[in-house]
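Of the protein chains in this complex, one is absent; all others appear in place.
Up next, chain A:
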């Protein structure tokens, strides 16, 4: 007889290409069944997926399948081109818009802080007067302030279950990859992806976005973003490949 644990594991592996860590799954099952003994399996699977997307892959995924991991030497710049069949599940640790100057990104952040956006030549107030709380203004702010979504391309730092990091470059527009739409800790699966000189070339065909975020990382990233941009501007072009 198959246990709920193995059923969930198989389901997530076939449908989402996520190789869930048995230890993580075990603790998930034990913690939830004590609370909700009669939850149907499908709902439990959904909950598991939701938790995994909000988790750190290094905790929630297993490293026992090498084909689902990035090669340890992925950054090697002497390799002109190689292909990873995958599927490799990774999480996003950093996202940058390399089609827009750092300074104009700083200016956009400052406009948002002032509660303004620009529409053509018109300066628009994004803060709703009389509406209590900061959430309304701040949540709607960034998208309008950036003038919709920037065409990018974006440069990402990706990390697999084993903690191996790689640089990803959006060589063709991947919808969902955008500064204000993608959270830090968002998850994606790479299939048949080309790696050139240590850069993972992201295209719509080889990227499946799963969504999610790691709350603590995301918040810290957003708070530090302006300072980081400013620091990079001061450091000049040589300081920009700091990883």
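Please note the rule applied: a contact is a pair of C-beta atoms (placed from the backbone, for glycine too) under 8 Å apart; a residue touches a chain by one contact, two chains touch by 3 or more; residues count from 1.
We adopt the following convention: contacts and distances are computed from a predicted model.
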item: Per UniProt record, name of the chain withheld from view ["Serine/threonine-protein phosphatase", "DNA topoisomerase", "Proteasome subunit beta" or "Exosome complex component RRP43"]; value: "DNA topoisomerase"
item: Touch with the omitted chain, as defined above, among A:71, A:115 or A:204; value: A:115
item: Contacting the left-out chain in the complete assembly, out of A:29, A:93 or A:233; value: A:233
item: Positions on chain A contacted by the hidden chain, ascending; value: 80-81, 98-103, 107, 115-116, 120-123, 125, 127, 129-130, 134, 137, 153, 155, 169, 171-172, 196-197, 199, 201, 233-234, 236-237, 240-241
